[in-house]
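Structure in structure tokens, see below.
Only a single protein chain was left out; the remaining protein chains are all shown in position.
A, B and C label the chains in the order they appear, each numbered from 1.
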Amino acid sequence: MDFGFDARTEDYRKRLLAFMDEHVRPAEPGWFAGDSAAGRWEPPPGLAALQSAARERGLWNLFLPGEHGAGLTNLQYAPLAEITGRSPAIAPAALNCAAPDTGNMEVLAMFGSPQQQEQWLRPLLDGAIRSAFAMTEPQVASSDATNIGTRIVRDGDDYVINGHKFYISGAMNPRCKIFIVMGKTDPQAARHVQQSMVLVPRDTPGVRIERGMTVFGYDDGDHGGHAEVFFDDVRVPAANLIGEEGSGFAISQARLGPGRIHHCMRLIGMAERAIELMCTRALSREPFGRPLADQGVVRDWIAEARVRVEQNRLLVLKAAWLMDTVGNKGAHTEIQAIKIAVPSTTEWILDKAIQTHGAAGVGQDTPLARLWAAARTLRLADGPDEVHKRSLARRELGRYRSAR
Amino acid sequence: MDFGFDARTEDYRKRLLAFMDEHVRPAEPGWFAGDSAAGRWEPPPGLAALQSAARERGLWNLFLPGEHGAGLTNLQYAPLAEITGRSPAIAPAALNCAAPDTGNMEVLAMFGSPQQQEQWLRPLLDGAIRSAFAMTEPQVASSDATNIGTRIVRDGDDYVINGHKFYISGAMNPRCKIFIVMGKTDPQAARHVQQSMVLVPRDTPGVRIERGMTVFGYDDGDHGGHAEVFFDDVRVPAANLIGEEGSGFAISQARLGPGRIHHCMRLIGMAERAIELMCTRALSREPFGRPLADQGVVRDWIAEARVRVEQNRLLVLKAAWLMDTVGNKGAHTEIQAIKIAVPSTTEWILDKAIQTHGAAGVGQDTPLARLWAAARTLRLADGPDEVHKRSLARRELGRYRSAR
Amino acid sequence: MDFGFDARTEDYRKRLLAFMDEHVRPAEPGWFAGDSAAGRWEPPPGLAALQSAARERGLWNLFLPGEHGAGLTNLQYAPLAEITGRSPAIAPAALNCAAPDTGNMEVLAMFGSPQQQEQWLRPLLDGAIRSAFAMTEPQVASSDATNIGTRIVRDGDDYVINGHKFYISGAMNPRCKIFIVMGKTDPQAARHVQQSMVLVPRDTPGVRIERGMTVFGYDDGDHGGHAEVFFDDVRVPAANLIGEEGSGFAISQARLGPGRIHHCMRLIGMAERAIELMCTRALSREPFGRPLADQGVVRDWIAEARVRVEQNRLLVLKAAWLMDTVGNKGAHTEIQAIKIAVPSTTEWILDKAIQTHGAAGVGQDTPLARLWAAARTLRLADGPDEVHKRSLARRELGRYRSAR
Partner (left out) sequence: MDFGFDARTEDYRKRLLAFMDEHVRPAEPGWFAGDSAAGRWEPPPGLAALQSAARERGLWNLFLPGEHGAGLTNLQYAPLAEITGRSPAIAPAALNCAAPDTGNMEVLAMFGSPQQQEQWLRPLLDGAIRSAFAMTEPQVASSDATNIGTRIVRDGDDYVINGHKFYISGAMNPRCKIFIVMGKTDPQAARHVQQSMVLVPRDTPGVRIERGMTVFGYDDGDHGGHAEVFFDDVRVPAANLIGEEGSGFAISQARLGPGRIHHCMRLIGMAERAIELMCTRALSREPFGRPLADQGVVRDWIAEARVRVEQNRLLVLKAAWLMDTVGNKGAHTEIQAIKIAVPSTTEWILDKAIQTHGAAGVGQDTPLARLWAAARTLRLADGPDEVHKRSLARRELGRYRSAR
């Protein structure tokens, strides 16, 4: 159980920290300044330059293990993801390490056919296009993938897709060219082999991008928003199937593990940013003639925040280390545990940082409110915490059930 | 200590509930549908018709005691404010009972000169114009009014105002015609008589409306937004002073009491709306083959929510009853208590209602996320909860200090 | 909804407060000083004098409505119960208002035959004997009365009782002469008419008092402890049945309502005692050169405590008022609500008072640790909070279920 950073990790950390200081932080003030010239749903024009700089410095596709990416283990990548979390709207995009592309590239790298990799993985790895992952549906609980309503029906050499999705992140962006769509190919099969994934180019007839969904008032346009999408008799070649029919659920599970590590480490970076802002504010404001930093309640928040961040980081590093050493399955409990612990903790810390800032904390002049909305949303994204707790408890109970 | 609703209150409640069903709820779906034809910072065009309907039904200016308004006591108005809180973006505006106009009308009714009442109170009572209250400043803690930075300097027959304010609600709206500005006329005077309030028409030279501030991504454009405003050598006649020089702090305190009752009762209405949505959702969704309403954790939330709402309502009614019977001063502890208890409770309930909705809870298709942002903000508006707790505790400790 | 104290209540309050100052507080220091001369399971010898003093002052059997007692309403008695809660080991016993006798006297007054009243109610009203209520069983959840294991079988002119009970409060006391025993007379009947209650004198053959159960280290010997009791072929005359066969569940429900009011109001008195001790300590201790009372965190606790106590008191008064005006059934939700809200709040306040005292808080020199154990236990007595929350939520959900 060795979580120490090896030389390679330390080298990447040093270079990434420098990149954050020299490129990312300076880009922050104007990032959300308004609808970009490029359009409401596209990233600000400055992104291209940031991406070039990142590539030059070898800070590109760090998330991806194997020959297609930087080849880092989860434990090596985790501390880098944390650093990008300090500026989560910009840094991951600058490094081509932003969701949902990361998960999609993993899927294509692991399960894509050579042709699929050539057509879609390559431009994604180059940052030439963006992608979306169309899973969540308004009519069914996204925590219950077996319940999915979208149909994918084989018709000759094609698949025909009908369904209704929402909160499809990135899909408003016209530069988003390809969707991975989850649906049922065989509703009569056993529960976990009914689902399949197919590649659907965004411009396929029948794909209707209805509108952008908001997240506490934010449209997240710089990341391509979150689209409501209808699929009406959308027809794609059978070769667009990823893996085999019925493998959709298994692929989605494989996609989850690393995604959780990434999300959770970025959340820890967000929490560190919140602590930094809270402390800086507490030292500089003096209502009633004494710095906020001398107020016992504020100190209590800061101490709690520090302790909880330390706990969360150790837990995520352990999960990453387990994934590297015993695989996703062996790390199952820990992967659930970080999903349960990290978003809610980070949300709490952000709340206290906001409270320390007063009105300024809820507005656009600090990143806090926006970060809060992201952390809050992760308490329910890919299944609300409560579902994961039920599941983790069942496993825990199982240890005693068998003992009886 | 009788909190029962008298016949007059019951009559108003019945009429208001009918108005909510017949006019307000139907107006909800389109309210935030997009930037109104009237412009981003103005209310949707439907508001005028709602206001007419409310006036016809005698549901107008209910908040205002005395001859200028409906003449209700705090205890009579409180349950009506609760009902409007179930649709807080629309109902209070429809009834001409929306902040900050309510507080401003109270100030003008209590402290305005006949000429000030003629010029500003009358059109406000008619709903012909809107107003703003310019108190909060970015550079000083708004919880510490004695610390205010804006200067109001007598110069011949004028006052000259210099200052920087933000989160001035309603001030983006071009129909907002008048600001009540808080600043210091005599920084050398005793701490609580340094401040004064002056009336500043929005179109006075030197008033610069810089931008709209956001609240968790919402610009609240339908309510005129929250403006950052600069006052650069703004000159108004000395007759624009409200009350006397040095009375600003006292007036702001007088303004606070009823405002807290209104806010808190609306928050209770918001909490009731959240419970309604949470229950309805819990009954209709069946992830994993069982209604959410059968899940123990969801039931726990619902029960906690119901109990806490009952407690909060009783506490606010007691505060209202005390204000009516022994005055603002005698109700001081209770007014602080509701500020401490109600926003945080309502925020908690909204959070659980959101969690019950999954992704739909954070978006624009339910009112939950927007209500949440409002409730969260009230945890820090006119002083963060922590300041009020310190003050309430000092008073509690005082009972034992003197006893020793 | 008038919770004001009428003249009679105010008169009682004044007299009771004087009694507390003159008799109860002075009796506190020695109360738990050691095993009394009278024996480990009997009250300290000082109790008799306190009871005489209380009787003289007309402070006797205040809890009991109707002709047998003081004839107060729930709303009149509630504030008196609160006052006794400030010294809950002594004051209720001194006033002959201590559980479980109160509930037992209510049962006998409402459902007892003239003979039962003559034999058992009269000496209880006189304070000549004590009683116990034998309901809780170690093998079944006490929250589920329909599940009870004890059998009460008619045999000729007798009932024969077999069962195993524990946490039978007061039953260790040799002065406890009579048990009300709950058991099943007809396990085949409908769920809520299987149970009956019978009177079992403590010295009946087959009654075996096994041992005293503890509550966090306390044996509560001054109140007769909490006994584990076996009933082995215990035979009593059929005339010992209370009410009719099958009425046990209904009687237990009738007994619950007032009991909850009493418990909860006493808990509020305990919370007030905790606030008093917390404030006094905070003013007198100066670690690190500054009074604890100046520490922000301690102030935060004090303010939270004050606000929550106010909320709880209003909620209990409302429940009492409802019971008086619309009956137990109409007050059902509120009676559950106070069971959910009050013990946990009081426990929290006691915890903070303990923390303010450091090591002294957990020991025998303040009443805090003992009060804490009592409050904690009430979070699970007659059903854990979670069961009441489930039930309250079901009712809340029902409002929307029918609406659909």
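Throughout what follows, a residue touches a chain if its C-beta (ideal position, glycine included) is under 8 Å from a C-beta of that chain, and two chains touch if they have at least 3 such contacts.
Owing to the predicted nature of the structure, the values given are computational and were not obtained by experimental measurement.
Asker: Please give every residue of chain C in contact with the chain that is not shown.
Answerer: Here the touching residues of chain C are 136, 138, 140-144, 147, 166-167, 213-219, 226, 285, 287-288, 295, 297-298, 354-355, 358-364, 369-370, 372-373, 376-377, 379-381, 384-387.
Asker: Spell out, residue by residue, where the missing chain touches chain B.
Answerer: Residues 295-300 of chain B touch the chain that is not shown.
Asker: Quickly run down the residues of chain A that touch the omitted chain.
Answerer: Its contact residues with the unshown chain are 1-4, 275-276, 279-280, 282-284, 293, 296, 298-300, 302-304, 306-307, 310-312, 314-315, 318, 333-334, 337, 340-341, 386, 388-390, 392-394, 396-397, 399-401, 404.
Definition applied: only the chains that are shown with their structure count from here on.
Asker: Would you kindly tell me how far, in whole Å, the mean C-alpha position of chain B lies from that of chain A?
Answerer: Computed value for the inter-centroid distance: 37 Å.
Asker: Averaging over Cα atoms per chain, report the distance between chain A and chain C in Å.
Answerer: Using C-alpha averages as centres, the distance is 53 Å.
Asker: Could you list the positions in chain A whose residues touch two or more of the other chains?
Answerer: 295, 297-298, in rising order.
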